[in-house]
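Yeah, one chain of the complex is gone here, protein chain that is, but the others are all in their spots.
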Amino acid sequence: MDAIVCVKQILDPEMPASAFKVDEASMTIVPPPGVQQVISPFDAQAVEAALQLRDAAGAGTIGVLSLGPDSARDAVKHGLAMGADEGYHLNDPAFEDGDSWTTALALSKAIEKIGLPDVLLFGRQAADWDYGVVGGMVAELLDLPSVTVLRSVEWRDGKIGASRVVSDGFESVITATPCVLTISNEFGDPRYPQLRQIMQAAKKDVTVWTPADLGLDPHAVGAAGARVKMEQLFVPKNETQVEFIDGDSPAEKAQALARKLREAKIV
Amino acid sequence: MLYALLPLLVAVIVYPLIRRSRIWRLGRPDFRFDNPRARLRNVVRGGFATERVLNDPYSGLMHACLMSSIVVLFLVTALLAIDDYLPDDEVRILVGDRYLGYSLVGDIFGIVGLIGVGLAVAHRWVRPRTRWELRWEDWAILGGLGALLITGFLVEGLRIASSEIHENPGWAIWSPGGWVVAKIFGGFSTTTQLDLHQALWWFHMVTALSWLGLLGYTKLNHVVAAPLNAFLRNPASSGKLPLIPNIEEAEHFGASQLNHFSMKQLFELDACVHCGRCTSACPADIAGQPLSPMHIILNLKDHASTVGARMATNQARGAALDAGLDGAPSMIGGAVTEEALWACRTCGACVQECPVFIEHIPTIVDMRRSLVMEEARMPESVQGALETLERQGHPWRGTAHTRESWMEGLEVPPWTGEQEYLYFVGCTGALVDRAQSITRSVVTLLKDAGVSFGVLGLNEPCNGDPARRLGNEYLFQILAQQLIATLDEAGVKKIVTHCPHCFNTFKNEYPELGGTYEVIHHSVLLERLLDAGKLTPKATAQQTVTFHDSCYLGRHNNIYEAPRRILTRIPNVTLVEMPRNREQGLCCGAGGGNMWMEEQGRERVNEVRAREAVDTGADKACTACPFCIQMFDSGLPTVQMETDAARQMQAFDVAELLAAAPLSSDSPSPPPPPSEPG
Partner (left out) sequence: MASVLVIGEAPDGQFSATSAELLGAATRLTEELGGGVACALIGGALASAAQAAVAAGAETVYTADHESLVQYHTEAYVPLAAAIVQQERPQVVLIGQTSIGRDLAPRLAARLDTAVVMDAVDLAVAEGRIRATRPCFGGNARQVVTITSDPQVITVRAKSQDALDPDASRRGSITAIAVDPVAPRAAVTGKERAQSEGIPLNTAEIVVAGGRGLGQESAFRDLEELASVLGAAVGASRAACDLGWYPPAQQVGLTGTVVSPTLYLAVAISGASQHMAGCGGSKNIVAINKDPGANIYNFCRFGVVEDYQKVLPPLAAALRELLQD
């Protein structure tokens, strides 16, 4: 069972909201001191899913593929430390400031260059811009079946059994391979890399490709190829003022709250 | 004829030790001859003078009886044997009055020995005072010794009955034990007396030699092992964990099998006398949680006897170490459970109590290291804390704060490189709601006292302590090296911190990595400021306060009095102690990374400790550690709800109480503990 997991390096989404700042003029996030770049958590779960599928299948090669600046190499290394075998990094100034479309285009070319594996895995969305588009687009570009927002995956002799999280429950899906799967947070925690693997991963080479290596016109990717244009980025103002309910005892506070809700015709 | 047995005896004692030493030699070489004076002092005080044993009056008395009796009677017997060889009365020692004195000493120490045996029997079978582990050795050693002493008196008594009682009745007083026996056997015929004497003498001698033979096979070996282990004892603070040097090149991380331990760690397993003192002092065991330090050691010892012995044989034959060990129980998971390893608070109570100087903490942490770094297997909450540490540089996942949130409304000097002290706030002091009030109190006091200090603010990272206690030595070293570079570049020479865990790591663990600073705990600095008249506490409302010792301040760093002296200098504060205080203080439950773990077991440690605080009847609990505060904050309400819901005892840091003085009628109300992130 061979797989390629596409991962993204992002600013740690668990940073406290109070540390989050944007520069509205340049429409960029101001990285707070001490907050690191990390592999997007859903993507780490996708690596975990790939490792579990391989364990179930018995053998296979797992590649980790990322598009991003130099720092994105760490996301690839994280995947390698978790147990993946090969790392690929699409890194070139021409790739910068792309959108979901250009990312999907570049990734799909890279996947073709590596060789289409049995399974392509993605996180359900990148935990920074929260689009959740790239997996589906890659599936379309490569004409593969796709199953999205999964809480579990299972290797079934060349097919994949998966459980999709939908608004009113779960759907069981069986898909032929090759296919695209996107993994949701319900999947469970990704493994903690073993130190030996971290050290081995540190020594492993990561293949770096530019648009030319993928046979892409530099103007087809990155900012030049992007089809979504950002006009504005801001932190929404929140003007709610909380009214704390007073009372001598918890019970009194509860009764006061009930009255307030009634008076405001909320209940 | 008897002396023909002596070489056999020597062989019986020495052979098992040699066999056993092969197992010790599986370990990493760890020869400790640095600081020989201190080590010899340890041997004398801890080994020969049995300082630790005497800490407990009952077993101290018991041990003193047994030890003195055995030593004296051994010497007495040896003297007799030598005397026997001396040619004539001219040079013989044991004649006349000298013999009488000799006899009295022998008799007294025989009786002392029997008292010791009685105390030991009572300790084991009548009313155990500790979490005792009884093994066949206990029967053999005590039974053998009892038999030895009793037959000694019988032999003496029969001899007296057959001769002395008639010849020198006045000597009775010089052999009180023998005389009583002589009286009992007085009615027997002389022939019977002599026959019995002969038979019992042989029995006595064979028992004596057999008993000595136990030395190589039972815990009686502590006679040798304890002083030796006292010599090998870590001379540094018990809060310092051993460094893994050149971790990048290490062949294994921590210990997943016996040969990963050091020789010292393997040797000391054999010193254990399973007295249970460690387990009786262990906070996890007290709370009914799945950890008994004694059983960690004993189970490892048993593992060494089976698996270790096979490994030693393999090594001697040049075979693969694990040859023939397929299916043998693994060390972690087999001999020692993972739950036990994680339940350890690294509080040092076991290490401090152990009369034979076993150091449990490095052994437990070595196995944690293996779980975390080799196998990446750990409780989910531990993984969460470590991941947050890696990504965010602090262990407080989900905190809503930045490292400057606590400064709101307070002028806090940023570190410029010119100030005297760097106030290292610590992750907890900055990021946990409850602890921010401690930080603010410390800043207020330092400013009031005119201390020259600054803080790193957003640029302050974790110093790595949680990673190290949780077994991720690699992460610790990375964090520590980064911080040392930052501190050195910033020109930091003196560090003050209110967190005993930060304090311990800076003080005891950083120098080995090249970070040498003058480190001072806020309680010590505040006391100095009071002494120097830079701070003057004003009168407060009458209140009694009980002080809880943080393990990393007290036991690991020997600071017990500074925070107490601060409290007693606040007018109208009366200090009351919990029964377990200072060296005997009980951990709050948070140490060893348990701050970030879910507890399993009958009770929570913090509730046990909170109950002890409530039971003092004090108005407030006080501590000098931001972890302890949080543990009290969650333990006190539960305990008070059980007993007396009207009680409103809360916990404060010593700095908060000092900064809050003077108090009006309403005492300072700390913000409630942080809720878990949704």
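All chains are identified by letter, namely A and B, in their written order; residue positions are counted from 1 within each chain.
The rule is simple: a residue touches a chain if its C-beta (ideal position, glycine included) is under 8 Å from a C-beta of that chain, and two chains touch if they have at least 3 such contacts.
Computed from a predicted model, the values in this text were never measured in an experiment.
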item	value
Contact with the hidden chain (one of A:Cys6, A:Ala50 or A:Met137)	A:Met137
Residue of A:Gln9, A:Thr148 or A:Gln194 in touch with the missing chain, whole complex considered	A:Thr148
Hidden partner chain, residues of chain B it touches	398, 400, 433, 671-678
Residues of chain A (touch criterion as defined above) contacting the omitted chain	13, 17, 20, 22, 27, 29, 99-101, 104, 124-125, 127-137, 139-141, 145-149, 151, 164-176, 179, 184-186, 226-236, 238, 240, 242-245, 250-251, 253-255, 257-262, 264, 266-267
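Following the convention adopted for this analysis, only the chains that are shown with their structure count from here on.
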item	value
Rounded Å distance, chain A centre to chain B centre (Cα mean)	48
Residue ranges of chain B in contact with chain A within the complex	248, 253, 372-376, 378, 380, 383, 386-388, 390-394, 397-403, 405, 458-459, 461, 474
Chain B contact footprint on chain A (complex, rising order)	12, 14-19, 32-36, 38, 189, 191-196, 198-199
